[in-house]
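Note that this complex is displayed minus one protein chain, with the remaining chains in position.
This part shows subunit A:
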Amino acid sequence: MIKLTNLSKSFGRQQVLKSIDLTVNTGEVVVILGPSGSGKTTLLRCMNYLEQPSGGEIAIGSFSLRCRRASKKEIHELRQRSAMVFQQYNLFRHKTALENVMEGLIVVQKWPKAKAREKSAALLEKVGLAGKLDAYPSQLSGGQQQRVGIARALALEPEVILFDEPTSALDPELVGEVLEVIRRIAKEGITMIVVTHEMGFARDVANRVVFMDGGVIVEEGTPAELFQNPREERTRQFLKRIAPVPNYSI
C-alpha cells in the first residue's frame, strides 16, 4: 500500500503540489489525469524522491518517511521499494537491452551475474523482446525502448511501479504495443500509478482514476464514475476537451 499524507512541493514561491493525500492499495492500478502543469508528473517524481517534496509523508508498505527530515539512507530505501518508467525511456545508452535490465539486480540487489542474466532475459521475453537482448538502445524503436524500460522496472520487483507518461514520446503507431504490455502486467496484480493521456487505457485498465488540477486532487473515482458522471465542473471541462462529444448538427 502506498500512502501520501499532506504531500506538498514548491519551486521557489510557486506551490506545485498543495498538500496531497492519496492512498493506493496493493494490486490497484491508479491513473492520474490532468491538464498540463497540474502537478501530476511532479507528484510521481516526489514519490520516488527525484523531486524533493517540501513537506508531508510518504509511506510504501511498512516503510514511511517524513519528507522534511529524510536522510540519505531513507531516500535510498524508498527508491528501492518503487520503480519508475520514464516518458523519455532514459535507458542507459552504453548498455544493451539485457544489461539495462540486469544493472539494478547486479549493482543494487547484488545478484550473481548468471542469475541476473537469466531473470532479465525472461523479463525481456515477457515484454516481447526476446530477439533484442543484445541490441543497444540506439538500435531500438521508441516502443521497444520503452518496453525495455518496463522490464528494467519489473526486474527489481518493487512494491509499486510509477509510470510517467510512458507513451507520450512515442509515435502513434507504437503506442499500442507499449500499452498492451502495461495492460498485461497490470493483470498480474502489480501496483501501478500511471500518469497518462490515454483515455481508453484509463477506462479499461484503471481501478481508480484521479483527476488533478492546480496542484490539488480535484476528484477521484472509478473510471465509470469519473468519465460518465464527473462531479466537478473542472473535471467535466477537461474531459470535454480531451474527448469532445461529437456534434453533427448543422
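Quick note on the criterion: a contact is a pair of C-beta atoms (placed from the backbone, for glycine too) under 8 Å apart; a residue touches a chain by one contact, two chains touch by 3 or more; residues count from 1.
What we mean here is this: contacts and distances are computed from a predicted model.
UniProt protein name for the omitted subunit, picking from "Stage V sporulation protein AC", "Amino acid ABC transporter permease", "NADH-quinone oxidoreductase subunit K" or "DMSO reductase"?
For the chain not displayed, UniProt's protein name is "Amino acid ABC transporter permease".
Out of A:9, A:79, A:119 or A:132, which is the one that touches the chain we can't see?
If we include the chain that is not displayed, A:79 is the one touching it.
Out of A:14, A:71 or A:138, which touches the unshown chain?
Checking each option in A:14, A:71 or A:138, the one touching the absent chain turns out to be A:138.
I'm checking contacts with the chain that's been left out. Which of A:41, A:120, A:146 or A:191 qualifies?
Counting the whole complex, the residue in contact with the absent chain is A:41.
If the hidden chain were put back, which residues of subunit A would touch it?
Residues of subunit A in contact with the hidden chain: 34-38, 40-41, 48-50, 76, 79-80, 82-84, 86-88, 90-95, 103-104, 107-109, 136-139, 152-153, 156, 165, 168-169, 197, 237-238, 241-242.
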